[in-house]
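All protein chains of the complex are present and in place, except for one that has been dropped.
Right, chain A next:
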Amino acid sequence: MKKSILSMISSGSRSINDPRELYLGLLYPTEDYKVYGYVTNTKVKFVIVVESSNTQLRDSEIRTMFKTLHNAYVSVMCNPFHVPGDNITSRSFEKVVSQMMVQD
């Protein structure tokens, strides 16, 4: 998985997207799931996995989800009590994530 993300960054093979964009788009569709990726400039990778049967989530929605996730992550990192590299225990981050999941 990690390898495929990294190769996508280096090859820049996404035809639709700007290669300098943080959002990587659909990484690969399997039979049951669609896997989307997002890598920040600080090399943090976010992955969203959606059931293939779920058709109401479009590319733009996935994009907004990543953006929200990224914003939440930035807030966690800017918390002086968070030690970089530790597990994220922030309640507000968790809230953002779970809100995103119950959406549908």
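Following the convention adopted for this analysis, contacts are C-beta pairs under 8 Å (C-beta built on N, C-alpha and C of every residue); 3 or more make two chains touch, one makes a residue touch a chain; residues count from 1.
Heads up, the rule we're going with is that contacts and distances are computed from a predicted model.
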item: Undisplayed chain, where the name is taken from the UniProt record, one of "Cell cycle checkpoint control protein RAD9A", "Signal peptidase complex subunit 1", "Trafficking protein particle complex subunit 6B" or "Large ribosomal subunit protein uL24m"; value: "Trafficking protein particle complex subunit 6B"
item: Listed residues A:K43, A:R58 or A:R91, member touching the removed chain; value: A:K43
item: Residues in chain A touching the chain absent from view; value: 9, 18-22, 39-43, 70-71, 73-74, 77-78, 80, 84
